[in-house]
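This structure is in structure tokens; I'll ask about it shortly.
Omission of a single protein chain aside, the complex is shown with its protein chains in their original locations.
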Amino acid sequence: MKPDSVAMMELSGLHKQGAVCIFGTGNFGRSLGFRLLQAGYEVTYGSRHPGKSALLPKGAKVTTHEEALQEAQVIFLAVHREQYGFLASLSPALEGKVLVDISNNVRRGQYPESNAEYLRKLVPGAVVIKAFNTISAWALQAGGLDANRQVLICGDCASAKQAVADIAHGLGLAPLDRGSLRAASELEDIPLQLFPLWRLPLRLGAGLLAAFFTYNVIRDVVHARVTDGKDRSFRIMISLANKAFPDVALVMLSLCYLPGAMAAVLQLRNSTKYRRFPDWLDRWMLCRKQLGLLALAFAVLHVLYTLVIPIRYYVFYRRATIYVGLMQENKTLEFNNVMAWRSDAYLSMGMLGFALFVLLGITSLPSVSNSLNWREFGFIQSKLGHTTLLLCTAHTFLYGWDNFLQPSAYKWLTPRSYMLALVVPCVVLALKAVLITPCVDRAVGRIRQGWEREGKGRAPEDNANNHLPLIL
Amino acid sequence: MKPDSVAMMELSGLHKQGAVCIFGTGNFGRSLGFRLLQAGYEVTYGSRHPGKSALLPKGAKVTTHEEALQEAQVIFLAVHREQYGFLASLSPALEGKVLVDISNNVRRGQYPESNAEYLRKLVPGAVVIKAFNTISAWALQAGGLDANRQVLICGDCASAKQAVADIAHGLGLAPLDRGSLRAASELEDIPLQLFPLWRLPLRLGAGLLAAFFTYNVIRDVVHARVTDGKDRSFRIMISLANKAFPDVALVMLSLCYLPGAMAAVLQLRNSTKYRRFPDWLDRWMLCRKQLGLLALAFAVLHVLYTLVIPIRYYVFYRRATIYVGLMQENKTLEFNNVMAWRSDAYLSMGMLGFALFVLLGITSLPSVSNSLNWREFGFIQSKLGHTTLLLCTAHTFLYGWDNFLQPSAYKWLTPRSYMLALVVPCVVLALKAVLITPCVDRAVGRIRQGWEREGKGRAPEDNANNHLPLIL
Partner (left out) sequence: MKPDSVAMMELSGLHKQGAVCIFGTGNFGRSLGFRLLQAGYEVTYGSRHPGKSALLPKGAKVTTHEEALQEAQVIFLAVHREQYGFLASLSPALEGKVLVDISNNVRRGQYPESNAEYLRKLVPGAVVIKAFNTISAWALQAGGLDANRQVLICGDCASAKQAVADIAHGLGLAPLDRGSLRAASELEDIPLQLFPLWRLPLRLGAGLLAAFFTYNVIRDVVHARVTDGKDRSFRIMISLANKAFPDVALVMLSLCYLPGAMAAVLQLRNSTKYRRFPDWLDRWMLCRKQLGLLALAFAVLHVLYTLVIPIRYYVFYRRATIYVGLMQENKTLEFNNVMAWRSDAYLSMGMLGFALFVLLGITSLPSVSNSLNWREFGFIQSKLGHTTLLLCTAHTFLYGWDNFLQPSAYKWLTPRSYMLALVVPCVVLALKAVLITPCVDRAVGRIRQGWEREGKGRAPEDNANNHLPLIL
């Protein structure tokens, strides 16, 4: 008999006589049992009080812990770490069994060692596997269609890991081996993470927003109060917020593209790509997508705050004042062709830039970016991204128009906030303009293909899909 | 040698000599054959008129049914149930073969028993497996990238199911065992479902919309006609629609969060989470996502209908009347600081609420929610969700301002519609405010960790990811 067919028989056996044991009758235990039963496994629950267990899925047996693990090779442990004590007495019966630890903690660093490693000490005879802790009870019951299907597995015994992976496959989930049991603490931290990649961009966004907002409040409300004694504080809600939003959006969008340009400059200076980037640059590059999406959120707010302008009472009042003023002086408004061009130009730059920005946001949705190949993704995130930045910068310049040169724009000698916001985008666009000149572009390309100045040591051993994504 | 292992050996050979037979040369049969050929299977079509079969994929053989099934262990049956008759005569040749029923019906309950179970009666010697009926011909041809890749399988023989699952794997699809052949009728119903989870929210939305709209028509158009004899019916199209949309959106958004609060209250009253919720509450909780998305749709309409206000002829006319009136009375409009604050405040509350609402909608896209862990999903859907509700409620209160106290706001003694719409959100927010007070929060937390008042019978056997998602 070929070894192949032996393995096959084994596997096919799983569906018929595959007995699996679950310790713990909580939500997760119940959902897991439900799904296992549906996939054809025999499920036995081990419980301290077999008679009292309610709400268990139909078709499952409930018995004592000792009995439950008799027939099963794989035991799922769906109880809190605090209850692991009862396992000590079961140690002999657990000898050689696969014990799957699916527990999670309430906060990070709650215990010095991972639950799985603690379990291994407690029951040294069993093979402890950490798995399923990143899957939710709800995802198991909903059938895995609408939720994360990835089951991360770690442990020290390859065959035990494979057995758990097979069960995960049988449940329609996607197992992924994450190495030895030392990785367990990492796996246990995953469900406790709260947007780790978003932290830096969110802080940056909040900081920039506070800075630009305060700056505008001082230049506008405080200045008016101090100089003229006027109360313009009502402008805080919309007028000033709508000055801070676009500034933050523009700066953050340009901060998405700055690290890429800096990386290219570094590679040019080092004349190699085989030197690591400084840590801060690596971290920056990893959160570019989040930076961009946050910039998009600010841009959306800017658009909304701009579009409600004509509905505001203040605008209604000001227009009425202008119209009535015109009448009282018996003047007609002179048509100003330059004003018409300027207003239409900055509005349309802004709208085109915003539309492209939304497109960038859509392509960064996981399911959309997954359906793009490497070249398409790069095209959108780099070419369209820089075009977006260009359009938005042009939008701001056209909005400013001749204010850059008028002394009256500099109240208390401070420039308007959009002038400050233009600094970073201009630097990024200038850098990019240099990097895409043919000679520099060729040099960077050569370096990214593995070329080095010394040119001796290393062959260009690399293939085409080697760039870090110039993501949004 | 067991029959199981025979089938398996057969299958392990599949990549080389794996012969598969397809009965039926329609779209599905052709697409399936195309994909099987591409994955290295030998495909033979069985046809009543082998000579006349056109459009079949290159590389496939076509022959009579009898001949076609000779070499194959697995036969795909891609014909309508109405044509199953011809299989009776093939019964002896089908003995021991795996017969995969992929048929679907035109409507639910068309036949008393599922097609697969009918087939089993017809050809008792064959092993009938129901599979592939939820996959479309188009998804097969498009390569499965852009379409649902899940192949639901049910049947009574584990090894036969495994054989079909292996083929599905070979085609790059994700097989999922759904149990015995009794589940076939369930599987056959899946392609006939039309948004089952959306039905209740859609009905509710339509009902609320009709109610609020009619209410506003009576208060506005009918009232004006009866009282003053004025025709204000043109207001139906935008003004009144834009009163009904936000009301429905607000009520439906708060209905998303009401069941969660009610569940917590129930758990507190029962002092256990091990008692089932009443059925209506379960059903309600299951469609919260749909309720929320529908509320978002109404909110989008509200935003659109609000933003076009300054473009409307009626608004142009009214403003002209006001300006001209001001002039004729030779008055200037007095600046009203309170009005400026009020208008800006309700607009910005609304826009911030809407932006958060859109964020909630985006995170409920399957590919986005799949990339979140449990804690992140809970944070967004519960924390951000309640913040959204709070902002939108504040938006409505600020919009109403002092109208709540003015008798003139109560035409025919009826309150304005947004006052009615505020009832449910206020209840939800009040409940939530109680539930997040430290002492109540601790009690709910203890219960959700498995604690009971009696405290004896049951250990807190549960792990952290046990909450039903507080989804949008």
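Order of writing sets the labels: A and B. Residues in every chain begin at 1.
Methods note: contacts are C-beta pairs under 8 Å (C-beta built on N, C-alpha and C of every residue); 3 or more make two chains touch, one makes a residue touch a chain.
What you see is a predicted model, and the numbers here were worked out from it, not measured in a lab.
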- Contacting the left-out chain: of A:Leu37, A:Leu281, A:Ile309 or A:Ala443, that is A:Ile309
- Residue of A:Val106, A:Val226, A:Leu326 or A:Ala433 touching the missing chain in the full complex: A:Leu326
- Message: For a quick check of understanding: of B:Ala78, B:Ala295, B:Leu356 or B:Leu422, which residue touches the chain that isn't displayed?
- Response: B:Ala78
- Item | Touch list for chain B against the chain that is not drawn | 15-16, 23-29, 37-40, 47-49, 52, 54-55, 78-80, 82-83, 102-106, 133-138, 143-149, 170-172, 174, 190-195, 231, 234, 237-238, 241, 297, 300-301, 304-305, 307-308, 310-314, 316-317, 320-321, 323-324, 327-328, 365-368, 370-371
- Absent chain, residues of chain A that touch it: 3, 6-7, 9-11, 13, 73, 145-146, 150, 157-163, 174-179, 274, 276, 303, 306-307, 309-310, 319, 322-323, 326-327, 332-333, 335-337, 339-345, 347-348, 351-352, 354-355, 358-359, 365-376, 379, 449-450, 457-466, 468-469
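Keep in mind that, in the parts below, only the chains that are shown with their structure count from here on.
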- Message: Quick check: how many Å separate the C-alpha centres of chain A and chain B?
- Response: 24
